[in-house]
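Here the complex is missing a single protein chain, while all its other protein chains stay put.
Think of it as A, B and C in the order they're written, each chain with its own count starting at 1.
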Amino acid sequence: MSLLAEALREQVCRANLDLVARGLVMGTFGNVSGVDRDAGLFVIKASGVPYGELTAGHMVPISLETGLPLDTRFRPSSDTPTHHEIYRAFSCGGVAHSHSEFATAFAQARTPVACMGTTHADYFRGSVPVTRPMTRDEVESDYERNTGLVIVEAFETLGLSPEDVPAALVANHGPFTWGRDASDAVERAAVLEYLARMECLRRLVAPDAPAPADYLVNKHFNRKHGHDAYYGQKPGPGRS
Amino acid sequence: MSLLAEALREQVCRANLDLVARGLVMGTFGNVSGVDRDAGLFVIKASGVPYGELTAGHMVPISLETGLPLDTRFRPSSDTPTHHEIYRAFSCGGVAHSHSEFATAFAQARTPVACMGTTHADYFRGSVPVTRPMTRDEVESDYERNTGLVIVEAFETLGLSPEDVPAALVANHGPFTWGRDASDAVERAAVLEYLARMECLRRLVAPDAPAPADYLVNKHFNRKHGHDAYYGQKPGPGRS
Amino acid sequence: MSLLAEALREQVCRANLDLVARGLVMGTFGNVSGVDRDAGLFVIKASGVPYGELTAGHMVPISLETGLPLDTRFRPSSDTPTHHEIYRAFSCGGVAHSHSEFATAFAQARTPVACMGTTHADYFRGSVPVTRPMTRDEVESDYERNTGLVIVEAFETLGLSPEDVPAALVANHGPFTWGRDASDAVERAAVLEYLARMECLRRLVAPDAPAPADYLVNKHFNRKHGHDAYYGQKPGPGRS
Partner (left out) sequence: MSLLAEALREQVCRANLDLVARGLVMGTFGNVSGVDRDAGLFVIKASGVPYGELTAGHMVPISLETGLPLDTRFRPSSDTPTHHEIYRAFSCGGVAHSHSEFATAFAQARTPVACMGTTHADYFRGSVPVTRPMTRDEVESDYERNTGLVIVEAFETLGLSPEDVPAALVANHGPFTWGRDASDAVERAAVLEYLARMECLRRLVAPDAPAPADYLVNKHFNRKHGHDAYYGQKPGPGRS
């Protein structure tokens, strides 16, 4: 592999371990990938390797064009085709999948994580959507690829931008998030879990509470994202 | 004791300590056992020994035929006859009993842990059932043996396979899980607790949410179990 | 002080620190005491001392007869008269008071922690009661002594034995527990918190779930308490 791809493996391995350190993973579940579009590949965690043993060498390179492994030492995560479809449709640099508790509960409830406040709006401009249930055909053949396709379909159907809302809940399954790189995707997975916790509590306290006005949501999203961002020490285009 | 039985004691002791490390135990509650069917015995934690002092020597060997201790240094867990009945009826290698918070709350609510998503289906093909309440006679004489018998009865009544659903909630008591060996039984106890947490949350978010289709549940269960498993690095028969 | 009283101070100090270690305390809240009936005194934590600085020397001896401090180096916990009334009415050896999260929430909801399963019945034979609200007079003069008196009144009114149910929730305030000694009282405070967590969840899952039969509750309580106890390595009278 090239030096670049080696660096990517290191970065993606760290992001996978970070997913565990943030408490978003049960057992060997969960997987994170990162892409090098110039090199035409992404790398992803090997399937079912205990996190305690995970090294950069367990990151499997996958062709962006074919979706097939470029190295056969380890079998890649069974969710690899889902990541592949997300990279093909969305211009992101990293993808994370977890079974984190509250976000998964919303996916099992087939209920979007509504945007009810500024903590949410700092990261996602609007509700995090749920995909439609998959058909028998979609499940029984090429299941993991079809999982990616229903995510992409949800964004098209709802007219949502994957940059405004870099996350989706797959119905009766769990959350996927994406970002600038693998590490950014994991941070968003952690934030989504936090938002799902608060939204679950909000529903308990006041099920019919009014949503915040659009101008408040836009104000907060734009404080941190895009040309007029003014949060942090080095504001400007490209931050998020 | 034979060398084999000594190894089993070590393994079962580690599994008991793992039950604590995973946060499934309050005080000295909970017990794990493992069986050696060729040797005709299983070993189980001694009753009421603080986990901080637990060693392999506190694992008491019990005759599979009679259910009686083969060694009288320590009194075995008071739940020993429950484990004995599970070994007699189900072809498992280990049994775990905890009072973990959410699974016990479902047992106290006499409510099954419904299968609402793929995290559940990766481990259990369908809802985790609750036993019927026990009668006065069952409680007042040979209570712990009858506890095992109502678990077995629940699987017969519901036509459930103990391999498809390796767990039960005893009404107003708590969860029992089983598996290939003691360690596998403990892992399933931890997963059941995680699933009960998510199912409690799902019920709060959307009490009437539709269950996932059978074909999705089967897809996930079969991805990890049986002849066509393709999760992990060494798929094939006998994995779970 | 006598050697006996010094040992009691050490024991009560450890029990106070254990209350913190078990996560039952917020800030400097909470207090534990232990009695030496032969010496005619009990010792209790000094008021408002940060737990990080607490030593046996901060345990203040109080006369069982008068309720007044026998040593004026430190002001005793403001809740001292509550402990005093409990020692006068109940034959216990230690008392603990915390503001632990779930037990306090039940006290604020003026709702007993119902006995819904065997985990509860292993420690408390029936629901943990809530006191009646206190009158203006009771609050405005000798408030802390009256707090103890409404606890005692609740047990008399309900015909409850303080040995069967060694805990009470003071309405809109929080839990008090008692036991053989200070350490036992703290263990029961921890168990009560765990039971309150499970009962809160049970209510969410199935608000109308039937209570367990009395014969099941008695079976479990008697397995661990009294002459026929058979849990643990050294069963017999006096265990609990």
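Criterion: contacts are C-beta pairs under 8 Å (C-beta built on N, C-alpha and C of every residue); 3 or more make two chains touch, one makes a residue touch a chain.
Keep in mind that what you see is a predicted model, and the values were worked out from it rather than measured.
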item: Touched by the hidden chain, restricted to displayed chains; value: A, C
item: Candidates C:35, C:86, C:107 or C:182 - the one touching the absent chain; value: C:107
item: Chain C residues touching the omitted chain (full complex); value: 26-29, 46-49, 74-75, 78, 99, 101-102, 104-111, 133-134, 136, 139-140, 143, 171-174, 200, 203-204
item: For chain A, residues in touch with the removed chain; value: 116-119, 122, 187, 191, 194, 197-199, 201-202, 204-206, 209-210, 212-213, 215-216, 219, 223, 230-233
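The rule is short, and it goes like this: only the chains that are shown with their structure count from here on.
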item: Same vs different contact residues, chain B with chain C, by half of numbers used; value: different
item: Cα-centroid distance, chain B relative to chain C, in whole angstrom; value: 34
item: Multi-chain contact sites of chain C, meaning residues that touch two or more partners; value: none
